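The complex is shown incomplete by one protein chain, all other protein chains being positioned as in the whole.
The chains carry the letters A and B, assigned in the order they are written, with residues numbered from 1 in each.
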Amino acid sequence: MSLPFWSQAGEIARADLRSESRTGEVMAVTIPFGAVALLLIPFGIGTDAPLLRQIGVGIYWAVVLLFGMLVALRRSAAEGPAQRDLLGLLGVDPAARFAGRALSTGVLVLAFEVVLGPIAIALYDARITGWAWLILVVPMVAAGLALLSTLIGSIVGGSGAAPALVPFLVAPLAIPMLLAATQSLEGLRLGESILAWLLLLAAMDLVLAIAGVLTARPLQEVR
Amino acid sequence: MSDWGWVVFGYAVLYGTLAAYVASIAYRLRQARRRLGELQ
Partner (left out) sequence: MTRRRIIEIAAIAGLGGALITALVVPPERTQGDLARLLFVHVPSIWIAYLAFSVTLVTSALYLWKREMRWDRLAAASAEVGVFFTGATILIGMIWGKPTWGVWWTWDARLVLTAVLFFVYLGYLALRRSIIDPVARAHRSALFGVLAIIQIPIVHFSVVWWRTLHQQASILRPGPLQMDPPFRSAFLASVVAFTFVYVALVMRRMQLGRLEDEIEVRLASSHQEVAGAAVAPPRIEGAVDSV
C-alpha cells in the first residue's frame, strides 16, 4: 500500500477527528476547563478592570499554552502498541502517522483558541488592535503547540506517567510560542512591526514539523 | 545582614548542597552494592 504521504496523513487526521467527535472529550471537557481557568484567575489576582484589561491577552495565551497541550493527551488520541503495529503492518508511513496526528491535534487546538478567545475578551475586557493579524498568529500557535505536544507525546510513549509528564516537558519548550503570541499582540497595540515574531513562529513550526518527521521512524521501533 | 554574612550564607548553601548530593550518591551506591550481594 503506497498512498501518497499527505493522503495517509489526511486519512489518519480524519479518523482521529471522527473518533474525537464520538467521545467529545475536547469539546466537552478540555475547552470548558480552559474557560474555567480564565474565570478562575481573577479570583486570585483581583477583578480590577484596568489590571485585567492590561493582562487579559497574556492570561489568554498562557491558558491556551498550558491547557491547550492537554488536547494532545485526549483519550481518543491514545495509541497503544497494538494500534501502532497495526498501522505499521498496513504500510502506513510513521511520518505520515505523526503528521496526521499533529494535524488533528492542531485542528482541535485551533477550536480551543477560537472558542476561548471571545470568552477572554469578554471576561477581561481585552481590546485588540490589528484583528486581521490574528488570522496568522492563532493558527501558527495552534500548529506549533500541536506539533510540539504530539512529538513529545510520541517520545514519552504510552507510559502511565504521560498525562503529567507530557505537559511538564512541553511547557518550557513552548515558551517561544507564548512570547511570539503575546508580543505580536502587544506590538500591534503599540503600532510596531511584528514581522520578526511571526517569522519566529513560522520557523519554530517548520523546525518542529521536520523534527517530528525525522523521529517518527526511530520511535516506531522503540518498545 | 552584612556582605560577609551573605557570602558565608552563599558558600554554606553551595557546599551544603554539594555534600548532600555526594551523600545521596554514596548512599545509593551502598544500597546497590548490597542488593547485588543479595542477588549473587
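Details
In this text, a residue touches a chain if its C-beta (ideal position, glycine included) is under 8 Å from a C-beta of that chain, and two chains touch if they have at least 3 such contacts.
Keep in mind it's a predicted model, so treat the numbers as computed, not measured.
Of the listed residues A:58, A:88, A:130 or A:157, the one in contact with the hidden chain in the full complex is A:157. Of the residues in chain B, those that touch the hidden partner chain are 1, 3-4, 6-7, 9-11, 13-15, 17-18, 21-22, 25-26, 28-29, 32-33, 35-36, 39.
In the full complex, chain A touches the omitted chain through residues 148, 151-152, 155-157, 159-162, 165, 168-169, 171-173, 175-176, 179-180, 183, 196, 200, 203-204, 207-208, 211, 215, 218-219, 222-223.
We adopt the following convention: only the chains that are shown with their structure count from here on.
Per-chain Cα centroids separate chain A from chain B by 41 Å.
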